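Following this message is one structure expressed as C-alpha cells.
In this view, the complex is presented without one of its protein chains, the others remaining in place.
Per-chain numbering from 1; labels A, B and C assigned in written order.
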Amino acid sequence: MIYTSIKEEAYQCNMQLPQLGLVLFTFGNVSVADRDKAVFAIKPSGVSYDQLTPDHMVIVDFEGRVVEGKLRPSSDTKTHAVLYKHWEGVGGITHTHSTYATAWAQSQRDIPIFGTTHADHLTSDIPCAAPMEDDMIAGNYEYETGFQIINHFNEHKLDYKEVEMILVGNHAPFTWGKTGDKSVYNSAVLETVAKMALLTEQINPKAPRLKDALIKKHYERKHGGAAYYGQE
Amino acid sequence: MIYTSIKEEAYQCNMQLPQLGLVLFTFGNVSVADRDKAVFAIKPSGVSYDQLTPDHMVIVDFEGRVVEGKLRPSSDTKTHAVLYKHWEGVGGITHTHSTYATAWAQSQRDIPIFGTTHADHLTSDIPCAAPMEDDMIAGNYEYETGFQIINHFNEHKLDYKEVEMILVGNHAPFTWGKTGDKSVYNSAVLETVAKMALLTEQINPKAPRLKDALIKKHYERKHGGAAYYGQE
Amino acid sequence: MIYTSIKEEAYQCNMQLPQLGLVLFTFGNVSVADRDKAVFAIKPSGVSYDQLTPDHMVIVDFEGRVVEGKLRPSSDTKTHAVLYKHWEGVGGITHTHSTYATAWAQSQRDIPIFGTTHADHLTSDIPCAAPMEDDMIAGNYEYETGFQIINHFNEHKLDYKEVEMILVGNHAPFTWGKTGDKSVYNSAVLETVAKMALLTEQINPKAPRLKDALIKKHYERKHGGAAYYGQE
Partner (left out) sequence: MIYTSIKEEAYQCNMQLPQLGLVLFTFGNVSVADRDKAVFAIKPSGVSYDQLTPDHMVIVDFEGRVVEGKLRPSSDTKTHAVLYKHWEGVGGITHTHSTYATAWAQSQRDIPIFGTTHADHLTSDIPCAAPMEDDMIAGNYEYETGFQIINHFNEHKLDYKEVEMILVGNHAPFTWGKTGDKSVYNSAVLETVAKMALLTEQINPKAPRLKDALIKKHYERKHGGAAYYGQE
C-alpha cells in the first residue's frame, strides 16, 4: 500500500501517451519516482493501454531491481533506473517512439533551434546521442542506454535541468522532469518541435538557427527574477 | 460585471483553438476588444484549456495594463495591446504556434499565393516579418513585437484590413479581424494555406504564383458592388 | 415539396465532407441532380456545416438560375450547372479544397498513376486543367470554369464516365458520378491518391508509372463481363 501514490501517478501519466498521440500500441512508458523511498513506479512490459490499471505498475529500485509487482516491468526499466540514480532532480521519465522525434533519432542529427516554440522550453539544440559502441550493445543494453545518455550530457556540458530531453541515436527519445507530468509534457513538446524543424528545413534549406539575442531573451524569460510566463 | 460580454466571447474563441487543432497545451491565445471601453479580454498565461472558464479572462487596456482579473494575462498581452491601439478596426486577435504556419515563420519566408484558397482570403503573399533587431529584443520584447508587425505593414504598404495575418520571423503567426471569431477563422485558414503552399512547392518546385487576372478576380469577388460570396 | 428527395440527398452528401476530413469551414459543396425535372439541389453559400439543414438546399436549373430556395446558392453553382447541362450521365458533383488534391492543382501537374489504388478507380493520370485565359477570368468566371473542365476533357479525349475527377489549375478539384454519394466518394479517393502520389515521388523521384499490363488488368476488372469487384 505504501506505493499507491506513485502507482496512481505513473498510471495517469502513461494514459496520457495515447491521448496525446505519442504511442502506437505499447511503444512507450512513463515512470514516476518516490525519492524518499528510492524507488519508481513504471509501466509493465507489453500491456496495452486499454487494459492498464494503476495496480499493474511495477515498483523498481534505482539499481533496476523489482521491489513489488506481479508483472515484468518495461524492457526499458534499466535505462530509467540509471537516470534516476545519477540525476537526483529527476522525478519522472517518459520514453516514446513518437513519429517525428524518432525520425530525427534515426537520422542521427541534433534538432536545430529554429524558433521560439523550441526556445520556450530549452535554449540549445535538442541533442542526439550517437549509437552505442558494439561492446556496450552486446552487454547490458538497456542499462548502457542510461549511461549513453548521461555520458552525452557530460561530454557536451549539458545540464539535465535545462535540457530535459534527448534523442538516442537509431532508437527514440527519452524526456524527463521534476514530475511524471512534466516528462510527458516534454515528450509532446519534443514531438511538435521535431515536426516543425523538419518542415522548416523543407520550406527553406538555408533557414538560420535562432539568433543569440532571442535565445538569451527566452532563457531569461524562464529564469531569474524577471521570469513572467505562467501563474507562478 | 461590465466586461461579461467580451470575457464570454474571448472564452469561446480561445476554446476553438484546440478544437481546430491549432494549439498544443497552452501555446496560443485569443483576445476580444471592447472599443467603447478601450479594453480587451485575453486568456490568462499558462492555464490549460480544459480548466479555462470565462471568468478567468483578464481585462487589459490598450497600453497593456491589467484593468481587472486575478490571473496574470498571456505573456503576449503587450503585442495584442499595441495592435489594438494602432489599428482601430481590429476587434479580435489570435496568436498560435500552429505547426505549418510556425514552420514558415521559422523559415523566414513569405507564403506565396499559389491558388484560390489563398486568394479567397487575401490577394497578396502572407507576409513574414524579419526577426527583431537585437536592441529591441533586449528591451520590451512583447511590446516591440507589436511594432515589428506594424512597421512591417507600413514598410510594405500592406493594409491590415485586407491582410489580416502575419508571420513573425522565428516565432509564429498572429491573425486578427473585426471580431474574435474572425481572427480565429483566419488562424485556421492560415494554417491550411501554409500546409498547401509547402506541398505545392514539393510537388512542383517551379510552381508559379497565381496569375494577376485571378488575383484581381478574387479581390473583386470580395469587394465592391459585385461581391457574391456568402449570404450578406 | 417536389424537391424533397434531392434536397435530403444533397444535405446528406454535404454532411459527409467534414466527416471525411475534406473541408475546413465551408470550403466545399455537393449538388445532386433530378434529371427528370432538369434541376439540381446545392448547398447555400457560406453556411457552416453544423447549421445546415436539408431545407437550406437551393434548387437550381441547368442554366444556373435559382428555381427555389431562400438562400443564395454556392458561389460555384454555375460550374455545377454547366457540367450537368453538357454531361447527361452526371447525377452528383462535389467540389472541395481538400489539402493534397488542391496542392496538386496549385502545382499545375496531372497526378501520375503510380499504383493500383489509383487504377482501381481510373486508368489514366488524374487530369489538371490549365489556368483559364485572362478574358475568361474577367468574364463569367464560375460559368467558364465549367467549360474549362469540359474543354480539357474534349481536348485530351477523356471520357467523363471513366475519369470522374479533375483538378482545376490554381484552384481545386471537382469530382462527379452517377449519384451524389459517388461524387463524394470520388473526392475522398482523389485526396488519398493525391497524398500517396506525392509521397511516392518523395521516396523515389524516379518511380515509374504503373505499367500497361496492370492498367489494362484493372480496367478490365471494372468493365465487361469479367468484372468481379463488389457485390453487383
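Here is the rule we go by: a contact is a pair of C-beta atoms (placed from the backbone, for glycine too) under 8 Å apart; a residue touches a chain by one contact, two chains touch by 3 or more.
Computed from a prediction, not measured in an experiment: that's the story for all the values here.
Judged over the whole assembly, touch between the missing chain and the shown ones holds for A, C. The residue touching the chain not shown here, chosen from C:3, C:40 or C:114, is C:114. Of the listed residues A:86, A:109 or A:222, the one in contact with the hidden chain in the full complex is A:109. Along chain A, the points of touch with the absent chain fall at residues 24-25, 27, 44-47, 71-72, 75, 97, 99-100, 102-109, 131-132, 134, 137-138, 141, 170-172, 198, 201-202. Hidden from this view is one chain, which touches chain C at 114-117, 185, 188-189, 192, 195-197, 199-200, 202-204, 207-208, 210-211, 213-214, 216-217, 221, 228-231.
Here is the rule we go by: only the chains that are shown with their structure count from here on.
Chain copies chain B and chain C are related through a rotation whose angle, from the C-alpha fit, is 90° to the nearest 5. With centres set at the average Cα position, the gap from chain B to chain C is 33 Å. Within chain B, residues 201-202 each touch two or more of the remaining chains.
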